[in-house]
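Each remark here refers to the structure printed beneath this line.
Every protein chain except one is present and positioned as in the full complex.
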Amino acid sequence: MVDFGYSLSPSSRINLDNFDQGRLTILSKIEPDLIKCIACGSCAASCSAANFTKINLRKVILLLHRGLDNEAVSLIEGCMLCGKCTLVCPRGINTRNLIRSILKTYKEV
Amino acid sequence: MGKLFDKLMEDYRFREGSNACINCGTCTAICPAAEFYKYDPRIITYTVQSKDDAEIEALLKSETIWYCGECMSCVSRCPRKNAPGLIIMALRSLSIDLGYFIESEKGRQQYALSKAVCGNILKYGYCVYPRTFKHKAHPESGTVGKWIEDNLEAVHKRLGSNLDGDGPGILRKIPQKDLDELKTIFDITGATARLDNVEKISLKKAQEMGLSQEEYLEHIFTKTEIDHH
Amino acid sequence: MSKDVLVIGGGPAGLEAANQLKILGYKAYIVEKSEKLGGHLAKWDRLFPESISASETLDKLLKPINDISVFLNSEIVSVNGTDGSFSVLLSNNITLSVSSIIVATGFSLFHAEKKEEYGYGIYDRVITSVDLENYFKKHSDNRIINPKKIGFVHCVGSRDEKVCNRQCSKVCCVTAIKQACEVKEIFPQSEVYCFYMDLRMYGRYYEDLYLEAQSKYGIRFIRGRVSEVSEDENGKLVVKAEDTLSSKPLKVTLDLLVLMVGMVKNDDNESISNLLNIRVGEDGFFKTANPILRSTEGDSQGIFFAGASTGPKTLPETINEAKATVLSMHNYLSKQV
Partner (left out) sequence: MIVNGKQKIWSEYQKEIPDDHYFYVRSCIRQNFFPASEKTFLDIVRNKLNLDFFETEHHTTCGGIAYHSDTIPQETLMTIVARQFALMTESGYKNYVASCITSFGIYTETLETWQHFPEFEEKIRENLWKATKREFNKPEYLAHASDVIYKLRDKIAARAKHRLINKFTGEPLRVVEHIGCHYSKMFPSKGVGGAEYPYVLTGMIEAWGGEIIDYPERRHCCGFGFRQYLVQANRGYSLSNTHKKFESMQPFKPDMIITNCPGCPYFLDRWQYVIAEMEGKTYGENSQGIPVFTYEEVAGLVLGYDPWDLGLQVHQTDVEPLLDKMGIEYNKADKYKI
């Protein structure tokens, strides 16, 4: 084979057509409030760990809805479940519970 | 406000291409670079309008400004008549002028580009010239490309070229007087100064990296050492 | 001083103004260029945010003015006189002598074909919010066949300098969400996406509708303006946007795409402004005497505005403004000798 010195690049495009919603459906049953997120970012802004980690719950919820599960889960790793985000959510989502449910649903598989 | 922003504003392309961005993402949605690089033209457009010197300086030294392919597909879509592609061109020019291009892997490639393209222009009058377009550096030219290279004069003769010949025609030899005019244009419009600047800074960088000029050129032309995707 | 008043336009603003004029003892004439009264309201099925019937609303506007002189299929040919006495020649050759004119010419809907990259009138399954409302009324449209994936594009022709409309059309965000919920009622199995830049849910109960769209109907929201639409080999629509909240380009294949066409200046504004010697703003809507304190008055005497002729407005705003307009006009005429 010819050595070209380069190759096809990986695609970062979100393709909602190939999105297996199985786990999201399970998660939504446990956490029906998940769907109420308005992506305001209050959770991420108030996160005590965000200065030292990549934690961003707003992005996690978003990425789960785009089928980017691995990237999503990587953004709550290191969460100490302090619950500060739950206090600030304007839609009253129990974010602390939500994080636990996400870890449970997506880590087990 | 920012001195770097003011410098950008001196560039016609920046003035033409930078209006108030509303962060809608129509540019990124169809950008050929956005899917295959860590690249988001929306964010660049939004960042430059902050006029924040520190942020602009970071951009000028970044990999990201070198990802655009200048296809200008973004231009036809923007609802605020921005031209992210033109903003990128202004950022690149400034990055080169200030010597910041050397700070990024993709920026360092400017030396190889300058040598190859401007070398052809000043020597032959063409951007691309068949005797300097080598199969070795372009394996994708395929088996046919190899056949053309091995039989260059005969193939061009067969296809009606006037390769290196006198008078008009395909790939004719462009008279020396015309090449001299191109060189004078380069001299008085800043191209020669830019080429010299890129060379001077690049050779310094090569020295820093412990590479000879040839090794450095080979390195920046072929090597990728960081993740761009 | 004559008590005759001309109302230009037979949409909600004109109808309400005529009713108020009648109550105050004026004689109103309505000139309407189309063949019927009701304006854009007549094309609508249900009204946000409380899903009130559009046709019942229109009936309630029409009922009290059934004895008012209406000239349908008519336009204004010329206007003579100023300052409290106008002689108006209509295209049906009738001349009216009035002491005041209320401009209730409303808006035009953005022509979706102008957004070429969205393919309206080219790709079969791209429709507008008006087409969808018509489907809700008539339950038939050969472009809508049990769609499984449906998209709504906000800001079509609004907030867009490329098509020369800088303004926000004000009603599309909430209309999109209303329609998204309705479409989900009809096709409960479908997935519905809204492509938005900002969700401008400023009115009473609008936020509630948004919450309901999320929690009851599971509508998906994607923050990014649609960049282009095309058709795949099965005639489905390939839609591209940036998911700006994750900074990634996004693609989704849909069975139906609804373009939320915005309110733009009425196509006739320029000719009306020449006839009445009044001015239009940069956006093509009429200029008022003062945008805050005298927003229903024109800057030449005897000319008044009601409704969307001076910019995008919701229906309740339009109705309220028509009442206010008549009051301003009444105050003005009462001072004339």
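Think of it as A, B and C in the order they're written, each chain with its own count starting at 1.
What we mean here is this: contacts are C-beta pairs under 8 Å (C-beta built on N, C-alpha and C of every residue); 3 or more make two chains touch, one makes a residue touch a chain.
All figures in this text were calculated on a predicted structure; none of them were measured in a lab.
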Which displayed chains the unshown chain touches: A, B, C
Contacting the left-out chain in the complete assembly, out of C:Glu116, C:Glu161 or C:Asp299: C:Glu116
From B:Leu8, B:Cys21, B:Ile56 or B:Ile96, residue that would touch the chain that is not displayed: B:Ile96
Full-complex contact with the absent chain, from B:Arg13, B:Lys38 or B:Lys51: B:Arg13
Contact set of chain A toward the excluded chain (per top definition): 1-2, 4-9, 11
Residue ranges of chain B at the interface with the undisplayed chain: 11-13, 16, 30, 32-33, 35-37, 66-73, 75-76, 83, 89, 92-93, 96, 106, 109-110, 112-114, 116-118, 121, 125-130, 133, 137, 140-145, 147-148, 151, 154-161, 166-172, 174-175, 177-179, 181-182, 184-191, 194-195, 198, 220-224
Residues in chain C touching the chain absent from view: 113, 116-117, 119-124, 228, 230-233, 235, 238
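Methods note: only the chains that are shown with their structure count from here on.
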Result of counting contacting C-beta pairs for A-C and B-C, higher pair: B-C
Centre-of-Cα separation between chain B and chain A, whole angstrom: 38
Interchain centroid distance [CA atoms averaged], chain B/chain C, Å: 48
Inter-chain centre distance, chain A versus chain C - centres from mean C-alpha coordinates, in Å: 39
Sequence positions of chain C contacting 2 or more other chains: 223, 243, 248-250
Multi-chain contact residues (two or more partners), chain B: 34-35
List of chain B residues in touch with chain C within their complex: 22-31, 34-35, 40, 42-43, 76-81
Interface residues, chain A side, partner chain C - complex: 12-17, 32-33, 35-36, 38-39, 58-59, 62-63, 65-66, 68, 91
Contact set on chain C toward chain B in their complex: 117, 155, 159-162, 197, 223-228, 240-244, 247-250
